[in-house]
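Heads up, one of the protein chains got dropped from this complex, but the rest are sitting where they should.
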């Protein structure tokens, strides 16, 4: 079992620099306050980033990422992470990932990858 | 089972705006490349942040966080996250978390929290 | 003379959580490589953020911000910064600012403000 399965992340689609990942928030995703752990939300977004950048065909490694949390998320809620390409350069690329709950953005993620197999 | 247990994170200590969390990288922490998932590393740091900010006695909610990845991490390696306070303000506080492997920093995290119960 | 005038930033419009700022890149905006200084590009975006958040009527102070640089900018080019609200909460708000050159995004900025006069 790999990390995406441990977290029960479900890939809906990926390709052309985009990706969609879905998850139902379970009890194992919560922190001590009974709300979704910040690391769980980040992991959902990071998985969407990985799929979106992988769809470009070159190996990519994440250099850094940033996340803003807007709303508290609770057990039973359904989240969807949507990754989109902000910039595709020769050596680096930047992706934005919206985490939404029924259309409302609950967290906003941005990550930059280094494209490994690009000729430089 | 809460999220820290799902990820097998082990709290070594926390208090006075600091926290230390330890984990042994297992197969369930890996991505498809067989290296530690970026979301797993972030989750380790975020848990250290949560414990460090909680040690200040006021409720706190993470507003945003940033992580830089320096090195690939593999199964069987032991990681320690060390959270330290960069700034403790009345309404917000910022923490730095170093993720180290035998003393080498493999990722660097910074997070800002809103202090809920502070009188404003 | 205040900082926006020192940098010759020109406010095109602001209101309803948005703002547009324009500048022509001059010799005094360049670094030693003869391209636009990263601090100048950030300042352009930060000014758009300030105007957008100010348009909400409460005093606001920037907590933190992040910028990704996509392209080199040269003297004589015309830049426009467009700030949009990603999230407007009771205590904090997040803005995205695109810096564009003839429609192409050359840098992407995100900033979070604390809303001073909001009742908490």
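Letters A, B and C mark the chains in the order given here, with residues in each chain numbered from 1 onward.
Assume contacts are C-beta pairs under 8 Å (C-beta built on N, C-alpha and C of every residue); 3 or more make two chains touch, one makes a residue touch a chain.
What you see is a predicted model, and the numbers here were worked out from it, not measured in a lab.
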item: Of B:8, B:33, B:74 or B:87, the one touching the omitted chain in the full complex; value: B:87
item: Sole contact to the chain not displayed, among B:43, B:82 or B:112; value: B:112
item: Touch list for subunit A against the chain that is not drawn; value: 63-64, 66, 91-92, 94, 112, 114, 120
item: Hidden partner chain, residues of subunit C it touches; value: 1-7, 27-32, 37-40, 42-47, 50, 61-69, 72
item: Absent chain, residues of subunit B that touch it; value: 66, 68, 70, 86-87, 89, 94, 105, 108, 110, 112
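One rule holds for everything that comes next: only the chains that are shown with their structure count from here on.
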item: Euclidean distance of C-alpha centroids - subunit B vs subunit C, Å; value: 31
item: Whole-Å separation of chain centres (CA-atom averages), subunit A against subunit C; value: 26
item: Chain centre separation in whole Å, for subunit B relative to subunit A (CA means); value: 18
item: Multi-partner residues of subunit C (each touching 2 or more other chains); value: 66, 112
